[in-house]
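The structure appears below as structure tokens.
Note that one protein chain of the assembly has been removed; the remaining protein chains are unaltered in position.
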Amino acid sequence: MSSTVAAPPAKAPKTNRLGLTMKEYQGAESTLCAGCGHDAITSSIIKAFYDLGVPPHMVAKLSGIGCSSKTTNYFLNGSHGFNTVHGRMATIATGANMANRHLVNIGVSGDGDTASIGLGHFCHMVRRNVHVVYLIENNGCYGLTKGQASATADKGTVMKSGITIQSQPVDLCALAIEMGCGFVARSFSGDTQQVRTLIKAAVAHTGTAVIDIVSPCVTFNNHEGSTKSQVYARDHEEPLHEMDFIPHYENISVDYEPGTAKVVKMHDGSHITLKKLEVDYDSHDRLRALELLSHARNENLFYTGLVYFNPDIKPLDEHMNLIDEPLAQLPESRVRPSQEAFASIMKTFA
Amino acid sequence: MSSTVAAPPAKAPKTNRLGLTMKEYQGAESTLCAGCGHDAITSSIIKAFYDLGVPPHMVAKLSGIGCSSKTTNYFLNGSHGFNTVHGRMATIATGANMANRHLVNIGVSGDGDTASIGLGHFCHMVRRNVHVVYLIENNGCYGLTKGQASATADKGTVMKSGITIQSQPVDLCALAIEMGCGFVARSFSGDTQQVRTLIKAAVAHTGTAVIDIVSPCVTFNNHEGSTKSQVYARDHEEPLHEMDFIPHYENISVDYEPGTAKVVKMHDGSHITLKKLEVDYDSHDRLRALELLSHARNENLFYTGLVYFNPDIKPLDEHMNLIDEPLAQLPESRVRPSQEAFASIMKTFA
Amino acid sequence: MSQAVADAAKKPATSDPWQQVNDVVIRIATPNGSGSQSANNALMRSIFTMGVPVSSKNLFPSNIQGLPTWFTIRANEHGWQSARNRTDLCIAMNPQTAAEDIAELQPGTMLICRESLKALVKRDDLVVYVVPFNKIVNTVCDETRLRKMVINMIYVGVVAHLLGIEFDEVEKAIHWQFAKKVKAAQLNTQAARAGYDYAVANLEAQTRFVLKRSKAAEGKILLEGNQATALGMVFGGLTFASWYPITPSSSVCEYLTGYMDKFRRDPDGKNTYVILQAEDELAAIGMVLGASWAGARSFTATSGPGISLMAEMAGLSYFAEVPAVVVDVQRMGPSTGLPTRTCQGDISKAYYLSHGDCKHILLMPGNMKECYEFAMESLELAEQFQTIVFLMTDLDLGMNKWLSDNFEYPSKPISRGKVLSAHDLSQNGTFARYKDVDGDGIPYRTVPGTDHPGAAFFTRGTGHTETAAYSEKAEAWQKNIDRLARKFDTAREKVPQPIVKNESGAEIGIIAYGSTDAAVVETRHILEHEHGVKTAYLRLRALPVGKTVQEFCGSYKKILIVEQNRDAQVAGILKSEYPELAPRFTSILHYNGLPIDADTLVAKILPQAGK
Partner (left out) sequence: MSQAVADAAKKPATSDPWQQVNDVVIRIATPNGSGSQSANNALMRSIFTMGVPVSSKNLFPSNIQGLPTWFTIRANEHGWQSARNRTDLCIAMNPQTAAEDIAELQPGTMLICRESLKALVKRDDLVVYVVPFNKIVNTVCDETRLRKMVINMIYVGVVAHLLGIEFDEVEKAIHWQFAKKVKAAQLNTQAARAGYDYAVANLEAQTRFVLKRSKAAEGKILLEGNQATALGMVFGGLTFASWYPITPSSSVCEYLTGYMDKFRRDPDGKNTYVILQAEDELAAIGMVLGASWAGARSFTATSGPGISLMAEMAGLSYFAEVPAVVVDVQRMGPSTGLPTRTCQGDISKAYYLSHGDCKHILLMPGNMKECYEFAMESLELAEQFQTIVFLMTDLDLGMNKWLSDNFEYPSKPISRGKVLSAHDLSQNGTFARYKDVDGDGIPYRTVPGTDHPGAAFFTRGTGHTETAAYSEKAEAWQKNIDRLARKFDTAREKVPQPIVKNESGAEIGIIAYGSTDAAVVETRHILEHEHGVKTAYLRLRALPVGKTVQEFCGSYKKILIVEQNRDAQVAGILKSEYPELAPRFTSILHYNGLPIDADTLVAKILPQAGK
């Protein structure tokens, strides 16, 4: 068993606001390589959902194909999961969200899955602002097919096969911002605290929340020269802020010194607090975010945190003028128009 | 016959540096609607290639499916054309360029073809920097299938069908810049002079040159409320500069007052001159370009011209460490290794 | 034009031994986008409201404006609706094609032509009516823009006179057509009237073709297949649709949007459905699978190229057992092919869609009513069989106006198939997603959001056990894929069954499906009454096939399989299914993009009957 999946506590188990233990947020045993970054993220997902006290049956786990996409099986056993096909999970998420807008959708994808084959669909999902937490476990390579470069492999990277990357990489954060995303974050699988906080905030966000997490492939892309290796990520991570998340059902009591932190209110009443670190980064400034990312790409810097946040973009389900109940659960009486309606249509053909 | 396709001159025909007349750059008769923006662009393409004196047989015309994609048949009869499938022309262009790097590739696509179905492939072509002039005849709708909204339809636009657009539009210029494109322009089909100049510069550029041209669909998206209508485009066009192109085989003699124009040298020795208009726009500044586009999108402004230019990004064929001759034309002796090579490989299996 | 021809137009009406009452084919040639559609529809409707069965074929180009279009109206007392390769009355409005249009006509055909095209009539075996359209339209209105729009209405009036259509019906049809646009209705009526008056005053009525009030079309309706399909979705309880525009399927979702807008909005103005225009067909089917998996009745509509793009997801639907409905309004392929020409070229492609071993359920409606009913049925079957179901129509059915019996309001309640609720789970205790509990190969499923600890399972396109766990074991794989085959076999007798017309003593059994039915029905009539050849007939309405087909094939010496494709796609499937009967099969194929007509079919079948 992967060591990063939390083991059940020995004593009287702690429970969350639903009275559920951490165990009830766990999944099947991971079959990934020992030390894979993805397992650390799985662990953070489990904790985040436990913290939030989301009822597992109200979660839909979606993924494509890849080592990363397998991980939806390794958390939230009590949730329906759909391991779809390579690169098209964004489209599945869109449909699932339309069918039942009460579900919390968590999509887990890889950089190959999202930035290579799935790039177009990812962009369209984002621009539609589908309500889903979309998490990319980004290792700059195709783990499951043995380490070929993906579209996020940085220019100049020498892959394990010896190939040097020459194309511009896809920066999924910058792209998400360009597509109008209202919640764009970058993190590192090893920064478990930050990942956990970001996931909680992402769940609270209404709309597409993109979290691009550098998640080293210890088997195929962990060598020197890789900007997605554990060592590189650990040594280069530069958090933009210290983040905290206060769910809507908890009292907010922030006691930062004035000017040292920003408190952002979310639509569901939750709050994000962003404590200033070295730079005074403003997550609300779209151009600033693009500038930061552009700078990071040019200089191979690795900023993490909530890169861009704008809670005020309407999600797709709101655009759709939908009833509140899930479409999936409507009774016949509400989905089959009346005899009279039928007759009135027939008249138009006579 | 569409009135926008230039009719052959009556007198002794003028010729270009190859001794070819304009007629030799024309194509089949257009079957588009009278007044369609695409026909105006066809006309500009014909003139640009005539001006440049490109030998028609060295041009490859590539397109997807749509009214716009049909237009490759309406210019350069002397060039091979490939009207492929919907949304995948970028991939065809990539292959064609690899097979014969001496060809001038001109790809014509629509906004549906590129920004809807073809978005992912477009992005990958751009980030690879495939040597192709990629022209989008952008009317914000699917002309050929009768006017449904495409992904470039601006938010808030009311389509002819009555549907109001609610998703973020895809800004192909901003996206191209994000993907690392070195030549990004926006224009208006009615601004024939600018389109013509941009195409000439694009042909001289080594790498992907993206020209996003608002090209009104007079049949389905020319009503009030459309930001892609003729009236809207005409009334809102704001050129960023006055552009000129001086091909490498002509002497450059610019006589602007100091400070009023920039002269940019291209890799093949051609020059672009950008004469300052109201704003002092710097096409070399990537962030400035993104800011401009972002501003334009928010305010529904329509800037045209060379939005971003950076001649120093290596094109794909240079990355590939290719011989100079077209792969397509290598004789057997150069593509089938020797008996000795064969024997040496066989030994490794014994 | 010879003087003889000009004279013919003025010949007095005599009692004509060849007179055909309520049996005429009118063909109208215009440039695309010239607004002839309303004129053609008005003409058609006025015949319809006289009670005469009528149908039409619109032959239009893959172009928005300017290229040639031909609209054919067939009025026929028997209700024959298939294409005719004969024209009785030709209206030549299009200078681009007039010469050819005229050249193609059979001797004796009536021709209405514009004055400007008079010179093109170089034969004297036609009954020619030269009509000064421009002159007439000038008397109707003086705005150039409007003239262009109403000029076609003039031939409606002319035809009304020539064939004996009551002008009253024309007027009503025009008003129906323009509904609330009163001004347009008036102007168009004036134009039609001007044409009518001109004809009455100047053109001798002929006696060969006459339309008379009838009861044959009474109680019938007139509509397009895509409209019927959309209606089926509305009343089938659809809640999610995604689509990507493509000719000839776009209007399915466009009609759907109209109906849903009107009839599927809650009193508070909120929608009980979503229709989403996707970015491509991969997305369209992906969204459908996502929505279906999450419990919504879902479908998408497309045509050939979209089917190809949906191949991977079709396999996912089959193997992960997620419902989906795909309407394929077939057009001529392969590749982009002829987007505005009809064909039955995707049948075997859809049947076997996706890599690896998989086969799918196909419904193949043969008329308007079935477009409606099978649309509903496809939603039912997709959920009951938890798999992808294709509704295979085609351009001919989908975009042409056909006469139909009235539809019926659905009598069966909606059945969502084997879905377990939280309550069911509490009762049953256990639940194994891919277990064949009932022996029919169909397992039970749950949908996300079911509030029971045992509800959740993991859906995947990879190998899995009965309890939905990942497995690479040979036995698990085989067990599952064999169950899927069993499930498919269950479908054989559950899909719409063929309609069989046995004919004792007949040697030939015809098998056909979809839009060719109309031509086959007429063909059998001709074969029997004009050539003394009796034939049996099985109309396939779905795949996979079952016992009925086998029995039928076993009952006749020679089985002729009529298809509108080159590669004998359904014949291939039947040969696979019934190798022992395969030697009896002969394919009758038609694949030039035009709907098949009875004459062509008769000519192809006669040699098979030794004639």
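Should a chain be cited, it is by its letter among A, B and C, assigned in written order, with residues numbered from 1 in that chain.
What we mean here is this: a contact is a pair of C-beta atoms (placed from the backbone, for glycine too) under 8 Å apart; a residue touches a chain by one contact, two chains touch by 3 or more.
As the structure is a prediction and not an experimental result, all values here were calculated from the model.
**Q** Let's see if you follow the contact definition: name the visible chains touching the chain that is missing.
**A** Touch partners of the hidden chain, whole complex considered, are A, B, C.
**Q** So one chain is hidden, and I want to know which residue out of B:Ala60, B:Ala153 or B:Ile177 touches that hidden chain in the complete assembly.
**A** Residue touching the chain left out of view: B:Ala60.
**Q** Looking at C:Lys359, C:Arg445 or C:Arg539, which residue reaches the missing chain?
**A** Residue touching the absent chain, from the options given: C:Lys359.
**Q** Of A:Ala40, A:Ile65 or A:Ala296, which one is in contact with the hidden chain?
**A** Of these options, the touching residue for the absent chain is A:Ile65.
**Q** Going by the touch rule given at the top, which residues of chain C touch the chain that is not shown?
**A** 61-62, 304-305, 307-309, 311-312, 314-316, 318-320, 332-341, 343, 345-346, 348-349, 352, 354-359, 460-463, 472, 474-475, 477-478, 481-482, 485, 565-569, 571-572, 575-576, 579-580, 582-583, 585, 591-594
**Q** In the full complex, which residues of chain A touch the absent chain?
**A** Given the touch definition above, chain A has residues 31-34, 65, 67, 85-87, 116-117, 119, 142-146, 148-149, 151, 161, 219-220 touching the missing chain.
**Q** Residue-wise, where is chain B in contact with the chain that is not depicted?
**A** 28, 55-60, 62, 72-73, 77-85, 88, 90-100, 102-103, 120-121, 124, 320-324, 326-330, 332, 334-337, 339, 341-343, 345-346, 349-350
Operating definition for what follows: only the chains that are shown with their structure count from here on.
**Q** Can you check how far apart chain A and chain B are, centre to centre, with Cα atoms defining each centre and the answer in Å?
**A** The answer is 35 Å.
**Q** Could you put a whole-Å number on the gap between the CA centroids of chain A and chain C?
**A** Inter-chain centre distance comes to 44 Å.
**Q** Would you kindly tell me how far, in whole Å, the mean C-alpha position of chain C lies from that of chain B?
**A** 40
**Q** Would you mind listing the residues of chain B that make contact with two or more other chains?
**A** Residues 116-117, 119, 151 of chain B each touch two or more of the other chains.
**Q** Among all residues of chain C, which ones touch two or more of the remaining chains?
**A** 279-280
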